[in-house]
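Reviewing the structure listed below.
Not every chain of the complex is shown here; the ones you see sit where they belong.
Chain lettering (A and B) follows the sequence in which the chains are written, and residue indices restart at 1 in each chain.
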Amino acid sequence: MSALSNLLIPAVLFFALGFIARAIKSDLRVPPDLAKVLSIYLLMAIGLHGGYALGKADLAMAFNSVLWAIILGFALPLIGYALLLMTRKVDHMNSAAIAAHYGSVSAGTFLTAIAYLDNLNIGYESYPVIMLAVMESPAIIVGLLLASWSRQRLAVSANGGGTAIIQRGGMGNGQLGGLLHEAFTNGSVIILIGSMFIGAVASPASMEKLSPFVDDIFMGVLCLFLFEMGMEAARRIREFRKVGPVLLVFGIVMPLIGGAIGLLVGGLVLDMSVGGTLLVGVLGASASYIAVPPAMRLAVPEANPSFYLTLSLGITFPFNVIIGIPLYHALAERIVG
Amino acid sequence: MHRLFPEKLVTVITSDVLEDQLVGRVRNRGASGYTVVRARGAGSSGEQSGMLDIDTNIKFHVIIPSERLSGLLDDLEQLINKGHHLTVFVSDVSVLGPEKYSESME
């Protein structure tokens, strides 16, 4: 029933429309910058919204959510990394890069979940928004650490790891610092945290003036955004041959694991409502395709981008949007109810 | 007749996440400037559709006096050895006003 309702949400339908348009090889071309602009808007809107709510929220609870967001951000990549190595089909560097994506989150999936809840008139707490903002950074850091650690092990195994020395050297002289810097000054983190701050300090009257832009047209913009993301997902899923069955399975199993952990954290640890729990579940289940990929390109050049992009954007993203969200919702009701 | 002078034009095609690193390197090598054009494409690292921040390429051009060329190529080879995906080629061009390219960016 909730699954059905999911498929009647315009946001999800537009995602499907975009997906189909690409799948049937329509010549539909969307300007290259549209998705970028829309995601800036969406991050700004959700940030202002969440910040405004947080302004009135319980600080202890907020702190608690942040803490658990960090824990999730560190734990999930480690789990993913272990799983990938266990398959014996993915090398260390690709495992590190891929795993990092699952510690972070997909704003698109998160927003779809919000559209899903709005559509069912289910309320939700504002804390998950701040968790969304927090979870990018730890994931990137773990990814970097896993990568440089693997790099060293590879260097040792390869006797006289000349390249490895170059690598560590490279890492040594400021590059690691630069990447940590990136982890915390990442563009989407800045917009999200900044907008939340503004939403928290701005006067209600001035927020009132922003509401038509930030609230009223939000759902329509989200539809347009998901329409394009559907096209991008379909573009990526074509490459699933390249990633092979093992990664394909991982792209579906990992969100289930992450989602389950997220649901438990949301429902039992932070004991949120069904809505909030679903959102935390989505944070756990979803994989970043905005902040983490560029960081991995820079820091883990040995990894093949088409692996982690296909997984996060082509497989996990559509899985979460179409199947995951209603599923996590059902589970959230079990856990909370 | 015009005084056209031979120079080397280095072109690098790669992901735009490397832009800052490329700019830093050409600065250090004393280039007088650089030009960046946005690009898409495909290669061994898959398709770069240019639709998202995560898959956009740049076409990076720098005209550099031949004596500084070798050092810049060292830098680019180092990036490639680290695993980065760079398409690098050098062309012979004839420029107007060669002095322009020997003053490095302040």
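Note that in this section a contact is a pair of C-beta atoms (placed from the backbone, for glycine too) under 8 Å apart; a residue touches a chain by one contact, two chains touch by 3 or more.
Everything numeric here is computed off the predicted structure, so don't read it as measured data.
Only one copy of each distinct protein chain appears here; what is the full stoichiometry of the complex in this structure file, written with the labels shown?
Listing the labels with their copy numbers over the full complex gives A x3, B x3.
Please note the rule applied: only the chains that are shown with their structure count from here on.
Could you put a whole-Å number on the gap between the CA centroids of chain A and chain B?
33
Considering only the defined contacts, which chain B positions touch chain A in the complex?
Spelled out, the residues of chain B in touch with chain A are 15, 17-18, 40, 45-47, 49-56, 78-79, 81-85.
List the residues on chain A that touch chain B in their complex, please.
30, 32, 35-36, 163, 166-167, 170, 187, 228, 231-232, 235, 239, 242, 289-290, 293-294, 297-298, 300-306, 309, 313
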